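I am attaching a structure below and will ask some questions about it afterwards.
Excluded from the complex is one protein chain; the other protein chains are retained at their positions.
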Amino acid sequence: MQQDMPSLLTRFLRHPGQRLRLDRRAALLLAALLLALICLARPAALLPRPQHDWFFVVDITQSMNVRDYGEEQAAISRLAESKYTLRQTLRALPCGARVALGLFTERSTTPITRPLEVCAHFGALDETINGIDWRMAWAADSFITHGLFSAIEQTARNGAGFHLAFFTDGHQAPPSNVDYLPKFSGKPGAVNGIIVGVGSRQPGRIPKLDEQDNITGYWELDDVMRFATFGVSRKTMSVQDMENYHGRNAPHGGNPAEQADAHLSALNEGALAQLADTTGLGYMTLTKSSEVVSRLTSHRMANWRRAITDLRPVFALPALLLLLAFYLPPAFFTRINKRARSSLRVLRPHFKPRRIT
Amino acid sequence: MGAFGFSQPWMLLLLPLALLPLLLRGQPAFAYPSLQRLPVDGLSRWLEHAWRGLGAIAISALAVAMAGPYITGKSTEQVGHGAHIMVVLDRSASMNDDFAGQRSEGDKASKMAAARSVLERFIDRSRQDLLGMVTFNTSPIMVAPLSGDREAALAGLRATDAGGVGFTAVAKGLAMGLDSFRGKPVTGARVILLVSDGGAHLDGKTRDLLRASFHRQSAALYWIYLRDSNGGSLEQVPEEGNEDAYPEYQLHTYFKTLGVPYRAYEAENPQAVSAALADVARLKNLPVHYRVAEPRRDVAHYGYVLAALAVLVLLLLHLSEVKQWRTT
Partner (left out) sequence: MSVFKPDDIVYRLDWRARSVQPGSHATRTPGGHADFRGFARFMDQPDPRRIDMRASLRQNPRQWMVRQYHERGAIVVYLIVDLSASMRFQGVTDKAALLRHIASSIAWSASRSGDAVAMFACDQKLREDCRVLPSARPGVAQQVWQQLLAVDTAQSVSADSLPLAVGQLRRKRSLVFLLSDFHVESALLARTLNAYASHDLVPVVLWDSAEYRQLPQWGWGRVRDMETGREHTLLFRPGLHRKISEHYEQRRAELRARCRAAGARAPFFVEDQFDAQRLTRHLLEGS
């Protein structure tokens, strides 16, 4: 009995000339190994797949300096939180995604870069977003509606299928006359995207910052415009109001209804949601940046484009299944076969799977 | 900001399958009358754990790898040669005016369009240099950081086709341009390439601040001047008492007093660009090392390596498994 050579390996080692005959389960493993090795070669192909094309627009008006994110002591401004979210998104976007950047103040959105591929130009994009600063604002006013419509217009100029992500707190300064807001002329939904509401619902004071971003004071009620001065008032004026009324210089009367909290800024969710509704954009509030990142990187927000696609999962998934098949007891397959064929085979679960010869 | 993420997290749903090798029983085995008769053998037990563990490792490694794990927040060191050029591009409203230079197309193009074509040519040819871009009107905007990524600078340049607005705050633009040199080692020529029509007045305080800044960063100033139809040439000395009508001339004379190398080019003809390029090319530089934030890095490879190794060991184990109790 000394010549028994039970395992294939020892048999092969002793008689290398003999063909190494693999049983079925060894073949499963070998196939899985080959597939895994193929994955190591990083197979990739140019295939159509969902790709993100984003036009990120950030509101850089002063209300975005309100620090209402994070802890009391180390509070983070709305702008900083938006930037952080954008940078996280940049990291989460798969290669092949294109990103254009724009800034919003006053009435318009200004593109600052045309679309760049995220991976190849990651450094530049990341640093540019990091460099966004409220001092880049060329005017202090903030007409959200104008800015958004302008952003929608700009989005299409970046290329077909570009999506817009508009980060704003919805703070309108000075207050605008509802009657003179522009009407949305585009087709709702023609430009897809999302308005991201930044800030908390609790009104916060708008800080005045020095060169080092230290808070030197806050905007007080006296500093800001508390009512719309433009256009004709719709309000039926009392006689008292009429006293100081002047058709051109004071069309809202001498003492028009003031906004008592015009110097405070809160996230204006209602107005933003309404804007989103009229323009066919989505709306979400930035409470946790990871939520926004996952929304911005979701497949729903993607276009189908041909891009370099990682084919490794195509090989890895069968490898995984082959491995599972390797571990599945043979009885599992016999049971399936049995259902298919007649009951030719007598099934004896867990007894005598192999005979000792 | 180092973080870990998955590009296809739903693939992680496959992860529980890794439990199957640990749980499934009934793999081919020899019938044996009674296990009570067999001694407890540590090595054998260890082998059994290894056999099952390897399967769990391979399956979970594959599942995790397929989910596309990546890490972010890394930065890599890059080396740049050539000059460090910060392009400071004017995008004020005045840049929308017609350009005075001859254009082959014959149509009336804005100064902005002219500046774009000039800069595009410039960026295209400055292969060795580090480039960055700042645009400015009333306030400056950092469009592309100083790096070897000229595509980013071009993208920023193309974004200027939205047209200009606001005033020409040359000083702020230059200041931001100079700022981007701050904190980086001086390894050679630093150039601020101002592309503007220069319609701005600088007060005395600003002039001093700018001069100090130029000296501190030891940057040279090259000005590609875009003249509009009613603007004068820089070389043309305006009449006495009429200097205020020609702010560009005043700027030119101020720049000459900066005390750093200064050159002005009038972008009327393509030669001006070539001349500017030639001047820049002459600036020899030490190689400079700088760090660039890396895009997310795919770490799935390690998963596949681990899976392949596990399967390889598993295959060897399988080949050493006894298939026949005895061969007689």
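Annotations
Every chain is named by a letter (A and B) in the order it is written, and numbering of its residues begins at 1.
What we mean here is this: contacts are C-beta pairs under 8 Å (C-beta built on N, C-alpha and C of every residue); 3 or more make two chains touch, one makes a residue touch a chain.
If you're wondering where the values come from, they're calculated on a predicted model, not measured in any experiment.
In the complete complex, the residue from B:Glu48, B:Asp124 or B:Asp161 that touches the missing chain is B:Glu48. Residues of chain B that touch the chain left out of view are 25-39, 41, 43-45, 47-48, 51, 317, 320-322, 324-326.
Just so we're on the same page, only the chains that are shown with their structure count from here on.
With each centre defined as the average position of its C-alpha atoms, the distance from chain A to chain B rounds to 20 Å. Those residues of chain B whose C-beta lies close enough to touch chain A in the complex are 1, 3, 5, 7-8, 11, 14, 17, 20-21, 24-31, 55, 58-59, 62-63, 65-66, 68, 72-73, 135, 137-145, 147, 149, 151-156, 158-159, 162, 165-166, 292-296, 298, 300-301, 304-305, 307-308, 311-312, 314-316, 318-328. Considering their complex, residues 1, 3-10, 12, 23, 25-26, 29-30, 32-33, 36-37, 39-40, 42, 87-88, 90-92, 94-95, 100, 102-103, 108, 110-116, 118-128, 131-133, 135-139, 154, 157, 310, 312-313, 316-317, 319-320, 323-324, 326-332, 349-354, 356-357 of chain A touch chain B.
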